[in-house]
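Notes to accompany the following structure.
What you see is the complex with one protein chain gone and the rest in place.
Entry: chain A
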Amino acid sequence: MSVTREEVAKIASLARIRMGDAELDRMVPELNGILAWVEQLGEVDTSAVEPMTAVIPNTLRLRDDVVDAIPETAGGRRDDVLANAPAAEHGFFGVPKVIE
């Protein structure tokens, strides 16, 4: 399978990356090179194989039902959370107007 310039533009838009004409022109053959190369995976009969879901057998733990048990991941850290925001205002993340 290969991708057209329009498809790459569509993928870039889905990935929320603005791309100009020159960049798209460069990306199309590069992506097609990579896609042609991964095509070889189709040679392998995997009809009886399960896709991997966990690389090392491990069980998902349940944590104790305690509020804010781990301080680093607990609530009440608004200022820490906002400290690196490009536009924090009034204790919230600031974004351009989204409602007309």
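Just so we're on the same page, a contact is a pair of C-beta atoms (placed from the backbone, for glycine too) under 8 Å apart; a residue touches a chain by one contact, two chains touch by 3 or more; residues count from 1.
Everything that follows uses one rule, which is that contacts and distances are computed from a predicted model.
Chemist: The chain dropped from view, which UniProt name applies: "Glutamyl-tRNA(Gln) amidotransferase subunit A", "Urea ABC transporter ATP-binding protein UrtD", "Thiamine transport system permease protein" or "Pyruvate dehydrogenase E1 component beta subunit"?
Modeler: When "Glutamyl-tRNA(Gln) amidotransferase subunit A", "Urea ABC transporter ATP-binding protein UrtD", "Thiamine transport system permease protein" or "Pyruvate dehydrogenase E1 component beta subunit" are compared with UniProt, the left-out chain turns out to be "Glutamyl-tRNA(Gln) amidotransferase subunit A".
Chemist: Against the chain that's been left off, what residues of chain A make contact? List them.
Modeler: Considering the whole complex, chain A reaches the absent chain at 1, 3, 8, 11-19, 27, 30-31, 33-35, 37-38, 40-44, 46, 49-53, 55-56, 58, 60-61, 63, 70, 72-73, 77, 80-81, 83-87, 93, 95-98.
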